[in-house]
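Remarks on the structure that follows.
Left out: one protein chain. Kept in place: all the others.
Coming up: subunit A.
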């Protein structure tokens, strides 16, 4: 019999959801507590159910929203792009037919799938959460095991409420110390990805721990877990604590009364045991962090804002050199250029990474009484309609509009440019989103990933900047 040792947070949540242990090479069957659905990755899954004559096993554990395709202006009009419209209409028909709750465009609870789950209180500690979207890792901020899946797996979850999976490996990301003013959780995660690389997390669940993580708000924690996938990880998790419980209490789907007490008691157990062992560990010094921006075409190609565009000749092995040369050519950047001198055409504030109310507040604080540079277009796209109405009740919309920014409706928008919000070829953006891949924000578009504070300061100065440059 194997020696009994402590378990990590990830192992505890896995164990609590194992319907059946796999034998030999067979995977475990893992129960899924919450299945989030959107219009892009679900039509073929519902179609598969119909073909096989299957039902949605647990509509009461399933919720859908329209986010990837939806326009962020004129939402009272029909969607102009007929193909986008068909996809959204297909989701509506499928939800109607299979009895799935849907928050359509214009609904008060509509928004990006990873913003609405936590906002409604559906994302809870110790749950398993999946969605046909890689940024499902966001929900791990609550101590949930949350990961993106493909459409075949979406169909599998709809039909069985389970997934066949082999346990993930575990990696501790220790972030110790105190963040300096102007340094955010976005800077932490960009630094983590630059450290371990876009493939460094493959096969792992990352558990973010340490004093710097514990001091973060829930929304800041979500930003970190959101980008776990950009390090190649299956999921990212943070142990639930008082901050988590305070965020959840009173939300529409949070447990009530006695059930709340039961839940909190169970949630308090969700911590990595002292004698547990991770398969890998990485340590990041929070005191040393400064605002981080990307210069290349993958999220691992990032540096502190105070540095210069790197020289590919100085970079590690041939493959890193080759990748950097390709990236700099695509990004139209010269080695040695100070990052602060890079001029942008567009600033995008939004996405499941940084489209929550705290992100909007932070950016508004920088912009208040200032103007977006004449050369810059700034789009502010709230992550959900609820975020939008909250922001309006605080007067943030006025701050953005007075500064010359555009105040939009909720959706994924320019993070991936599936709706009309796209960069033109050759246009450069500072974006609070999660991917700087070639063409991600529009064919030929060039993306620098930044925090909301850097986004706002960049909008004012017209070049990559932090608030202290103003």
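We adopt the following convention: contacts are C-beta pairs under 8 Å (C-beta built on N, C-alpha and C of every residue); 3 or more make two chains touch, one makes a residue touch a chain; residues count from 1.
Keep in mind that, in the parts below, contacts and distances are computed from a predicted model.
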- Listed names "3-isopropylmalate dehydratase small subunit", "Sarcosine oxidase subunit delta", "Nitrile hydratase beta subunit" or "Phosphoenolpyruvate synthase", with the criterion being the UniProt name of the chain not displayed: "3-isopropylmalate dehydratase small subunit"
- Using the touch definition up top, pick the residue from A:72, A:119 or A:161 that touches the left-out chain. A:161
- Quick one: say which of A:214, A:438 or A:469 touches the chain that got left out. A:438
- Of A:263, A:328 or A:450, the residue touching the omitted chain is A:263
- Touch assignment to the omitted chain, from A:8, A:110 or A:127, lands on A:127
- Which residue numbers on subunit A touch the omitted chain? 19-20, 22, 24-27, 29, 31, 33-34, 40-41, 43-44, 47, 52, 54, 57-63, 68-69, 81, 83-84, 86-87, 90, 99, 101, 121-122, 124, 127, 132-134, 136, 148-153, 155-156, 159-162, 164, 166, 198-199, 202-203, 229-230, 232, 234, 253-255, 259-260, 262-263, 266, 298, 319, 322-323, 326, 416-418, 435, 437-440, 443-444
